[in-house]
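With one protein chain withheld, the remaining protein chains of the complex are depicted in position.
Labels A and B are assigned to the chains in the order they are written; within every chain, residues are numbered from 1.
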Amino acid sequence: MARLVKRRVNARPRRRAGILARQAGRRPGPVDPHRRVFLRLHVNGADHTIAVAPHRTLLEILREDLGLTGTKHGCELGECGTCTVLLDGIPVLSCLALGLECDDRPVVTVEGLADGPTPHPLQEAFTELGAAQCGYCTPGILCAAKALLEADPDPNRDAIREALSGNLCRCTGYIKIFEAVELAAKRRREPRAAPSRETLFGRRD
Amino acid sequence: MMRLPPCGYIAPATLAEATAILRDEGPEAAILAGGTDLLAKMKRRQQRPSTLVGLRRVVGLRGVRGGPRSGLRIGAMTTLAELERHEAVRAHYPGLHQALRSIATPLLRNAGTIGGNLCLDTRCNYYDQSFEWRRAINFCMKCDGDVCWVAPGSDVCLAVASSDAAPVLCAFGARLVLAGPRGERTIEAKDLYRRDGIRFLAKDPAEILAAVLLPPAGRLRSSYSKLRRRGSFDFPVLGVAACLRFDRDVVADARLWLTAVSMAPVQAEEAERALVGRPLTGASIDEAAECAWARAKPVDNTDFTVRWRKEMTRHHVRQALGALTSSVRFA
Partner (left out) sequence: MAATRKVKIGTARRTETIDIRVPETEPPIWDADAKLTVVGGSYPRLDGAAKVTGKARYTFDINRPGMLHGRILRSPHAHARLLAVDVSKAARLAGVKATATFESPTFFAALDETDESGKPVEGAGEKAATGPRRILFAGEEIAAVAALTPDIADDALDLIEVRYEPLPHVVDLEDARKPDAPKVFPDGNQRPATVWSAGDVEAGFREADAVVEATYTTPVALHNALETHGAVAEWQGGKLTVWASTQGVFGVRDDLAKFFKVPSRDVRVISEYLGGGFGAKFGAGVTGVVAALLAKKAGAPVKLMLDRQEENLATGNRPDSVQWLKIGAKRNGALTAIHLRSYGTGGIGGGAGVSGPVRMIYACPNIKTEEQDISTNAGFAMPFRAPGFPQGSFALESTLDEIADRLGLDPLALRKTNYIDRPNKGLMEQYDLAARAIGWERRRPPAENAAAGPIRRGFGMGTATWGMYGGPPADATVTIHSDGRVECICGTQDIGTGTRTAMAVVTAEVLGLKPEQIKVVLGDTATGMYSPASGGSVTLTSILPAIRAAAELARDKLFRAVAPALAAKPEDLEASGGRVRDRVGGRSAAFTAAAARLKSALISAQAARADNYPGVGIESFGAQFAEVEVDTGTGRVRVLRIAAAHDAGRTINRLTAESQVNGGVIMGLSYALLERRVMDAPTGIVMNPNLEDYKIAATLEMPEITPIMMDVYDPANNAGVKGLGEPPVVPTAAAIANAVSNALGVRVRDLPLTPDVILAALARKEQA
């Protein structure tokens, strides 16, 4: 079925899907599959109002409508974790989130992890320890790890494993990722904490 | 790219609105809770609802009320992760806690809801496949076809119940609140399920699972043991939920439920009887495991071989019950 090309609409929305039901009288009909509706997204602190068809996922909207390509396609079925973003501060899979369900809720992607020019401690630690190898799974893992550190500032290795158990990585063997999360956590307490010698140089006898 | 098929969407604000919409839209509408299972199935074209009725904005469906003494009322839209972190669940309903922690991945639990997990679509090797393969076998009874390929003579679909939470709630004797166009009703958790892989929920399509009522924790001791290939991601190939009530050190009441062995959660009644009226010991556990093993008749439509899955019933019953032995001496 043909649909119109989606385009960015900057005008103030006439109506929004989320409040549609309440505005349109006692019992409104659902949004037509082939009509676009306005959606307000708060992404990385910026507001966007865009017109989208109801079946578009958050992943597609971020990448195709907002040009935020930091969030990656991996499997698009919830089987790999590559498309993880923070929705209401919680890491979820953007491939399985309907855009309209994210109306008016804060979304943070990898592009929004830094505090202005200051990188998030996780971003620094991942860079420093080589936790981003090919880097394709990294944005999703960073989002999952950020939520972990907010819930548990001092996670042990098992807690890190568990928190990242929905994110596949095919390159690193996960070890550098665990070490980077540990270093970032440590730096929140001791900003000058350095990675262990073994972490950097391995074991040399 | 895996894209969703076009569909309508509506986000009602009240249960009454939601049920009215479901009634008017008919079976073409689907309830959207966390979306983690439904949207993936839509992408694979296993399900093609014309309209998604999102429950996100319905007031009062999210959150946990009550406590271990009075029992818990859990809103159906409470996410699995929220529930997993809930202190009363962790401390007083450990079986539920363990089941929740074992579901899919943390990312999926952040979006998936308890209501969604309880209403989780049944699964089958002939159904959870690519569109191309399903078409190549002329589809199956559950979706677009006529035959159940698991047992071609069967007139009922044999897809298996795959919720991790369902067997635990059945074992707890939890009750469920269903809201329909004609008001609310409360049923036993076990009565939500039917032994039919297609019409696996004994509720009207316009009814919405609104809340889960957990009984007071009292002297209930519970556990859950799950079989799957990996430590995360995978659906259960077998799940054993145990909930025992002790009177001093004697088992006064025992509930043992299995998931992923049939179209609905299965109660292992012989195994329960083997436990009641005596202390929980290695011998009674072995006896219960033996009964459950005899009762388990997995069909060949999930991961792993049937033979091994049946064999594992013993082990996981032992695991689930063994986890409760440490709490025997509490009286």
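Here, a residue touches a chain if its C-beta (ideal position, glycine included) is under 8 Å from a C-beta of that chain, and two chains touch if they have at least 3 such contacts.
Every value quoted in this text rests on a predicted model; they were computed, and no experiment measured them.
> Touching the hidden chain in the complete assembly: which of B:232, B:267 or B:301 does that?
Selected residue, touching the omitted chain: B:232.
> Just the residue numbers, please: which parts of subunit B touch the chain that's not shown?
For subunit B, the residues touching the absent chain are 1-3, 6, 129-130, 132-133, 135-137, 229-234, 303-305, 307-308, 311-312, 315.
> Extract the touching residues of subunit A with respect to the undisplayed chain.
Within subunit A, the residues touching the omitted chain are 1-3, 5-6, 53, 60, 63-64, 67-77, 79-80, 82, 109-111, 113-114, 119, 122-123, 126-130, 132-139, 142, 160-162, 164-176, 178, 200-205.
Note that in this section only the chains that are shown with their structure count from here on.
> List the residues on subunit A that touch subunit B in their complex, please.
Residues in contact with subunit B: 1, 3, 17-18, 20-22, 27-34, 53-57, 60, 73, 75-79, 81, 84, 90-93, 95-98, 100-101, 144, 162-163, 165-167.
> Enumerate the contact residues on subunit B facing subunit A in the complex.
These residues of subunit B touch subunit A: 1-13, 17, 20-21, 24-25, 29, 32, 35-36, 39-40, 43-44, 50-54, 56-57, 81, 104-108, 110-111, 231-233.
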